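Report on the structure given below.
Taken from a larger complex, these chains appear in their original positions, while the remainder are omitted.
Chains here go by letter, A, B and C, matching the order in which they are written, and residues are numbered from 1 within each.
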Amino acid sequence: MPLVTIKIIEGRTIEQKRGMAKDVTDAIVKNVGCPTAAVQIDIIELKAENVAQGGKLFSDGQ
Amino acid sequence: MPLVTIKIIEGRTIEQKRGMAKDVTDAIVKNVGCPTAAVQIDIIELKAENVAQGGKLFSDGQ
Amino acid sequence: MPLVTIKIIEGRTIEQKRGMAKDVTDAIVKNVGCPTAAVQIDIIELKAENVAQGGKLFSDGQ
């Protein structure tokens, strides 16, 4: 702990995930003062048909 | 926000998801009075072997 | 299952929660065809200082 969950539309590259994991961890350590090793992140990738805003699926356009 | 997560067994059609997204959003707006555009929904689809009730996997029957 | 989690800024009345629980459940049953009794909902109430959009806390205004 801290435990971070990032929900995001699928399709990011592993380089994007690698950079995001590093930079989000640094952002938390900087502000909270916990050990770097204590930060755990999981990424939940979602299909556009499984996300909606304003009652409309992302796969139907926004 | 409001942010809604719906966990459901996989296998719904996009029409079911579209209707659910619209109707759940309307249900929240009606009761909470927030703007429609503020409601975000994500759907987490689960395999039957990844859900259990009473200690028994759904894939083993209920 | 379906399991629904609704994250919302704290401060809703019990009447709002009661109405939301009923109407969200109906919205899911209508679209998915599951038994009403199968739908479980939990509401996570959040303080405005624990929610941010665009990098800015809700408690700092939006």
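Here, a residue touches a chain if its C-beta (ideal position, glycine included) is under 8 Å from a C-beta of that chain, and two chains touch if they have at least 3 such contacts.
In this text the structure is predicted, and so the values were computed from the model without any measurement.
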Total copy count of the complex, if 3 are in place?
-> 6
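FYI, only the chains that are shown with their structure count from here on.
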Specify the contact topology among the chains shown, as one of line, ring, star, complete or other.
-> line
Distance in whole angstrom between the CA centres of subunit B and subunit C is 11
Give me the residues of subunit B that touch two or more other chains.
-> 24, 26
Where on subunit B is subunit A touching in the complex?
-> 14, 17-18, 21-22, 24-26, 36-45
Complex contact set, residues of subunit A against subunit B | 7, 44, 46, 49-57, 59-60
Considering the complex alone, what residue numbers of subunit C touch subunit B?
-> 1-9, 12, 16, 19-20, 23-24, 26-28, 30-32, 46, 51, 53, 58
